[in-house]
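Below: one structure, written as structure tokens.
A single protein chain has been omitted from the complex, and every remaining protein chain is retained in its original position.
For chain A:
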Amino acid sequence: MICPRCDSKNVDLLTKAPVDDAWEVYICETCCFSWRSTESDDIKDPEKYDKRFKIDSSKISSLDKIPPIPELIKKKD
């Protein structure tokens, strides 16, 4: 299986439905996108996922950090 949003192969089964095996939820470990097996094809299919919302996995690490990580306080001896 491939992530519909960033095309990564690093996809895991997140959970199955608590009742009736009604669906499964998958998650991409690269871009954290998650989706349910019962959602429409334009959510699940990498070819049909809207290009405006696709994510280039090589650019994830350069996204803004909110909030910024502060400097560590040095412990006094």
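Here are a few things to note about the model shown:
Quick note on the criterion: a contact is a pair of C-beta atoms (placed from the backbone, for glycine too) under 8 Å apart; a residue touches a chain by one contact, two chains touch by 3 or more; residues count from 1.
FYI, contacts and distances are computed from a predicted model.
According to UniProt, the chain absent from the figure is "Phenolic acid decarboxylase", selected among "Hydrogenase", "Phenolic acid decarboxylase", "Dissimilatory-type sulfite reductase subunit beta" or "NADPH-dependent glutamate synthase".
Panel shows chain A; residues 5, 14-15, 17-20, 22-23, 25, 27, 31-36, 38-40, 43, 50, 52-53, 55, 60-61, 63-73 of it touch the chain omitted from the view.
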